[in-house]
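Removed from the display is one protein chain of the complex; every other protein chain stays in position.
Right, chain A next:
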Amino acid sequence: MASLTVTDEQIRATPAKVIQPAWVRVMHWINAFAMILMILSGWQIYNASPLFGFSFPREYTLGGWLGGGLLWHFAAMWLLMINGLAYLVTGFATGRFAKKLLPITASGVLHDVRAALTFKLGHDDLTVYNYVQRLLYAGIIVVGVLIVLSGLAMWKPVQLYYLVMLFGDYPTARYVHFFCMAAICAFLVIHVLLALLVPKSLRAMIIGR
């Protein structure tokens, strides 16, 4: 009994550590919502003039027709861009990116991939991202920047001509935009799966601890 009481006091004395600060949680979920709107409306737009020999099933598109898809896409883009920009600025300014995502070393990634595949990758300390997480998160942030830049290039190919030049030409920007979307979808599948496998990480992303 005595030792239990001590433990209770200890818990009261040291409040549980915040794993994910509030700004990360808020921006993360806004981003997830905006991304899903962008992807579903983007599929609608893709279907109007497919780049490849397939279309996305109608049930998974937003907007009902091309015009509706475009309205959703160009509305959700503000949410995505403003939130993404705020996340990037805060991530750099607070040193979070440097602290949580770096360094990323080839040996570290190899080691953690091997550990993950043999189910030996621990998640005891949620405040430290392993190398697989670092690589995936840093990678998807870069992809997020690329998909916004290629989208802006296609939206304003005359006013933002230098952005088009960055990708080569207009049709290439379209392919870049598509492949970034594909990368985000692939990330999303793995990411959600892993979050469900380690529910306490999901909990931390929702309530912070």
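As a convention for this text, a contact is a pair of C-beta atoms (placed from the backbone, for glycine too) under 8 Å apart; a residue touches a chain by one contact, two chains touch by 3 or more; residues count from 1.
One rule holds in what follows: contacts and distances are computed from a predicted model.
> Considering only the chain that is not displayed, what protein name does its UniProt record carry among "Sarcosine oxidase subunit delta", "Molybdopterin-binding protein", "Amino acid ABC transporter membrane protein (PAAT family)" or "Roadblock/LC7 domain-containing protein"?
Not shown, but named in UniProt as "Molybdopterin-binding protein".
> In the full complex, which of A:A48, A:L85, A:V189 or A:I206 touches the chain missing from this view?
A:A48
> If the missing chain were put back, which residues of chain A would it touch?
These residues touch the chain not displayed: 36, 40, 44-46, 48-49, 51, 58-68, 70-72, 74-75, 78, 155-159, 161, 164, 170-171, 174.
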